[in-house]
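Moving on to chain A:
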Amino acid sequence: MAEIPLTHGLLLAVILFALGLLTVLARRNVVFILMGIEIMLNAAGLAFVLGGARWGAPDGQVLFILILAVAAAEVSVGLALVLQLHHRFGSVDVDAARQMRG
Partner candidate 1 sequence: MTLAWLIAIPLGGAVLAWLAGGFAGPWPRLIALAALALDLALALSLCWNHPLSLALPGNDSWLMRLDLPWIPRFGISLLLAVDGLSLILVLLTLVLGLVSVAASWTEIRARVGFFHFNLLATLAGVIGVFLALDLFLFFFFWEVMLIPMYFLIGIWGHENRVYSTLKFFIFTQASGLLMLLSIVALALVHQRQSGVLSFSYFDLLGTSLAPDSALLLMLGFFLAFAVKLPMVPFHTWLPDAHTDAPSAGSVILAGVLLKSGAYGLLRFITPLFPEAAAQFTPVVMALAVIGILYGGLVAFAQSDFKRLVAYTSISHMGFVLLGVFAWNELALQGVVVQIIAHGLSTGALFIIAGALQERLHTRELARMGGGIWSLAPRLSAVGLFFALASLGLPGLANFIGEFLVLAGAYQTSAGVTAVAAAGLVVAAIYALWLVQQAFHGVAPQGLALADLDAREMTVLGVMIGLVVWLGVNPQPVLNLAAPALDGLQQLANI
Partner candidate 2 sequence: MIYDALWLVPLLPLIGFVCLTLLGGWLSRRAMAVLGVGSVALATALAFTIGYTFLTRPPATGHCTEVIGSWLAVGNLHVRFGLYLDALALVMMLVVTGVGLLIHLYSATFMAADSGYRRYFAYLNLFVASMLMLVLADNLLLLYLGWEMVGLCSYLLIGHDYADPVNGRAARKAFVVTRIGDAALLVGLLLLLAHWGTLQIQPLLGLAAQGWANGSALATVAAALLLTGAVGKSAQLPLQVWLPDAMAGPTPVSALIHAATMVTAGVYLIARLHTLFELAPAVQHAVAALGALTLLLASCSALLQRDIKRILAYSTISQIGYMFLALGVGAYAAALFHLMTHACFKAVLFLSAGVVINALDEEHDIYHMGGLGRQLPGTSLAFLTGAASLAALPLVSAGFYSKGLILAQTWNAPGMGVWLWTGGILGTLLTAIYIFRAFFVAFLGRPKSHARCGATAAEAVALVVLAALSVTAGFVEIPAGLGGGVQAFTGLVASALPPGPQPAHTGNLPALLELIASLTAVAGVLTAYYFFRYRPPAATAAGAHPITAAVGRLWQSGWGFDWAYERLFVRPLVMFTRANRHDAVDALFTGIAAGSRALHRGLSRTQTGRVRWYAAGIACGSFILIALMVLP
């Protein structure tokens, strides 16, 4: 199998990251925003794996697993908040929650 240049992989990760970011910026639904964040985290994970592959070290993969765990923890708290949001504001539209500004 031909070696894929690192740059290509990183570019992919960047694109993935940008997609996640765009999701966060474009979608008003909190759940989608959460998904966007997940995509961004996974793009980072991909970059770690690529790095691990480049250096032939397991560190990258280890970090990826760590990221997964962290993301899971984050999402669990996040979903709880989304539930509460829906409960209080009657909507999962983030823009509904903008009492505080200025």
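How these were chosen: all candidates are chains of the complex that A comes from, given by their letters.
Here, a contact is a pair of C-beta atoms (placed from the backbone, for glycine too) under 8 Å apart; a residue touches a chain by one contact, two chains touch by 3 or more; residues count from 1.
No experiment lies behind these values; they were computed from the predicted model shown.
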Direct contact with chain A in this complex, candidates 1 or 2: 2
Interface residues, chain A side, partner candidate 2 - complex: 21, 24-26, 28, 33, 94-95, 97-102
